[in-house]
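With one protein chain withheld, the remaining protein chains of the complex are depicted in position.
Labels for the chains are A and B, by order of writing; each one numbers its residues from 1.
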């Protein structure tokens, strides 16, 4: 399939699913109420119409937009990390980048930095994500195989998790650990345009930075030396991928908590369709990530009754078995 | 763990001192210890001061308890089995959840009778619980007196033929519907519980959409301290909820009375009704 065709199809699916998602919610809105509410043409003074408009515009739309943004960010980060580390098992959540971003966010939340400015929240998350990605890169650089990389990821995740617990314990305003744990599981519930604004600039910048790495990541297919001989500035490429991933993952985690496995599942499903080109995989994974997250969010809303199923739980339920299969397959092919 | 129980020696000395001072009065009354915020409230309002051995440290924190001042007069405990054994009360008032984690036979061996304080959901259950615990600790008369007073206060509250809908709302969207003590209080204060109307049974959360679609006339909030965490506040931060809170009268529960279900709720109901009048209840709804 030609890349443009694939991306077009994915984009159309995202649009379609976004519309479906707008029609899903605890308050049943049929097409006759949904369309006027969406178009904003609700008769002035009509209280019910205004409420429906508020439901669609202020409650459902931010949620859909966040699903698209965060899904795209996670999908493309996964594809870019896999390209940089030349390893199909690389994924921000699996490798502890998300956990580190969560640590940054929690430290920021529970030591009151958000009181100074809400922008500290994404800033702290992105900073922690940068450090984690850089550490991973240093590990992966020394010709580390799948096993080493995943072990490093586990170590990083555990450390970030432990430090998160420590931060919660030490925080001046001790909070219910369970709440944080739940929050860290990731959710899109009750998000508003405030949250969209908080992550939008960083996610868009991150996506742009990652997208600009495509050619270099293509060259990296050949290994670092040959990529360099093709004119790739390796140090700059690393810095760009790390920065782009940190921007995407950090900003996403700051508003939705950590949602895992999107960056693993999506690039893997699309790799074949793009002929294994890391560059073509980037935009396709962004669209695929948006699609997956919209779908997962829709599922979590449909299946859960009174208490909503956390989105991170849904993606993990999809992703973890998938990861398991990948590991089993990798065991047969690549010597760790 | 900033505020610890005083060292065991001082603890013991205090207890002995208390026992000696109250010896004459409390001779026949069992010595009682409570390990739980709600049990503390019952104990503090029912017991003879001399028979109280210890209350939970949480009761001594004015941010968590409206009886902090009275609770501060007694040694605080952290609800550990060690403290219970060391203080050796005759009766231990506790919650069911706590008991499930502790070895009841251990206490039995030390001659400590464990009384589980239930979590009542209706006024009738609240009265029954109060009388039951009162009887257990030898203060049946005091319990009956408290129940009578509460009954009178509740009877004094106005009930309208067409009550206003009120919604108890926590920052995470949590609310309480049918079969909760919150439901009982809202009814007693002259409101119709909006959560019950929205179909909530027991405790649970309401969706933002459902609230925006069908908002209540009045919102009742409590400032339970642990609800102030960012993670829970996603709901409360939403502009639609902020708008709702800005547009509707909001009745504030300043005391932490909502965490427990006991006779204090009669005062809570009164306070709600009073606030509603002050907040400008429509003329037709004034008592």
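Please note the rule applied: a residue touches a chain if its C-beta (ideal position, glycine included) is under 8 Å from a C-beta of that chain, and two chains touch if they have at least 3 such contacts.
In the analysis below, contacts and distances are computed from a predicted model.
Not shown: a single chain whose UniProt protein name, out of "Stage III sporulation protein AA", "ABC transporter ATP-binding protein", "Tryptophan synthase beta chain" or "Carbon-phosphorus lyase complex subunit PhnI", is "ABC transporter ATP-binding protein". In the whole complex the chain that is left out makes contact with A. Within the whole complex, the absent chain has one touching residue among A:222, A:239 or A:273, and that is A:222. By the touch definition given at the top, chain A reaches the unshown chain through residues 83, 86-87, 215, 218-223, 225-226, 228-233, 271, 275-278.
What we mean here is this: only the chains that are shown with their structure count from here on.
The geometric centre of chain A is 42 Å away from that of chain B, both derived from CA atoms.
The residues of chain A lying in touch with chain B in their complex are 25-27, 51-52, 54-55, 58-60, 109-110, 114, 173, 175-176, 179-180, 182-183, 187, 189-194, 306-308.
Residues 173, 200, 204-205, 207-210, 212-213, 215, 226, 228-232, 234-235, 237-240 of chain B are the ones that touch chain A when the two sit in their complex.
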